[in-house]
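To start, I am sharing the structure in question, which I have written as structure tokens.
Excluded from the complex is one protein chain; the other protein chains are retained at their positions.
As written, the chain order gives the labels A, B and C, with residue 1 at the start of each chain.
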């Protein structure tokens, strides 16, 4: 068994937890981000390799997968995390930033997914997970660009799940409905579980990865037991 | 650690798989059905106790929980499975059968849930799982009574999840979107995974039961990788 | 053209507005409620007849339609409004009240719909409208019984729409997502439109009734432009 995983949009939070969880299950991991310098400690810890990539750029995604092919082979699991949150009233949104948000949140997901499927389809297996948000299913005020990107990514995930499940590829979309605890967003001392624990989220990704194919989920939602106000 | 689980609507399929999975995790199980004679082999196998109950009858549910209190104590986990599928064109539906379908699919869920919450709330923990179907989220033709019951159960689950999560009780609804393999519904030899494997479903119930509370799901859908036609 | 309409669950608010709007379009109306004395002024105003009925009782619904047959003939339009809102924490809900809520909100809808369809099907036309609420699509805390009833009614509406549309009967569900202004719930002087105007709602029911059959809606949502807090 020689399992490998690619995590696109890797940082210090959810993707780090995922890298640790996958490494603990024996996956060889590749972590991808625009800036990979920040990933060196995590790579050392998990044995993962880091590959720089701008997921919204076709040529960059090509290079990412070429390196992956050389160094780890066809991935068993691909996780797509990146998104661009552009806040502000509709009239104040900058056109270029909206275009970029769509490119990062959605088009990049398509580019990575297409490259992943190309490698998974010959083997008739593989898992592709997309990280969504509350905004994937509800368009909030002051958040049009984020809603557009996240809705689009969910549309991609649904279409792929329907198309690829019968070919053995499990595609699922995870709606993270709440804030994730992090160094920048510490948990309140009296209620550490009012923000999602990245390790708890990672356990759910693992569960999706390991679902038996007669009972696959296409989408799950995750939220803290209490909301933090 | 002294965990116990009550499975209401127990038969030979999903609930048997659940009983086995929970017993393997160290849960002491109680199985409830209108007719418990059919459960004796399963009880022997899993060490579960059987308690007869008509879940749509308040007095019967009272007796169920009184016996449970005496024999296993407050349950850590309660699963509600029963539903009544009444098929036929709207004009052909028998009034009494429609009333009964609502009573079994939905009102019984409320009765069991209320009794369960009464026992879980003092401890600020517990898991209540409701078994849904495709008809929980889509009303099909020729299936009005089943849709009514299953929609109602989902409404109950959502309302309870919102109300009880902040009190430590995890309520989740599982949409089983496909047929479940059984003795009566055997799998095609060339594609055993085109019907949901009860053991695979049970793994998902276990996952919900064990979710860390900073990342709870309120609903998951499960379906086979390929549809069987 | 001899059009008639039956409004079940008639009172002083939405159903009065509906009766006026339908009468203005030339419909002969029948208004049904458990207590019809309160309807006399409205009947005088609109020329409607009043028929007492407990919609959750099969025999009472039978008598309602027998009278309707005699006095107005087969209805072109039937609107089902009744619902029972039971508030309170899950543990405080009275069992009998929950059963009654399901009976009024959902089972009564089935009884009325079945009797209506029986009369519409031979003519291959007719419109059946169900009045929903925010709770039809979202289960709120402290509102389990109302959610169960309203979800169930929506399941009925969807199943009927799918089954009966190809037979010429238009079934639609209206989600009233907000408070309705009334004598008991007056509008704030500085913002009369922060509660739904019953006449504005009635215009939407009329629109559904008059939709051309190549473009039918099965569900619409209505909410005020601003929320009133």
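Keep in mind that, in the parts below, a residue touches a chain if its C-beta (ideal position, glycine included) is under 8 Å from a C-beta of that chain, and two chains touch if they have at least 3 such contacts.
Nothing here was measured: the structure is a model prediction, and the numbers come from that model.
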Which displayed chains the unshown chain touches: A, C
Contact with the hidden chain (one of A:52, A:152 or A:226): A:152
Given A:104, A:144, A:174 or A:187, the one touching the chain that is not displayed: A:144
Touch criterion as defined above, residue of A:98, A:180, A:196 or A:222 at the omitted chain: A:98
Options A:23, A:43 or A:121, residue touching the unrepresented chain: A:121
Interface with the unshown chain - residue positions in chain C: 165-166, 168, 170, 181, 192-197, 199-201, 203-204, 207, 211-227
Those residues of chain A which, in the complete complex, touch the missing chain: 58, 89-91, 93, 95, 98-99, 102, 106-107, 110-111, 113-114, 117-118, 121, 135, 138-145, 147-164
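Note that only the chains that are shown with their structure count from here on.
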Graph class of chain-chain contacts, one of line, ring, star, complete, other: line
Most widely separated chain from chain A, with each centre as the mean of CA atoms: C
Separation of chain B from chain C, taking each centre as the mean of its C-alpha atoms, in whole Å: 32
Centre-to-centre distance between chain C and chain A (centres being mean Cα positions), rounded to whole Å: 45
Chain C: positions in contact with at least two other chains: none
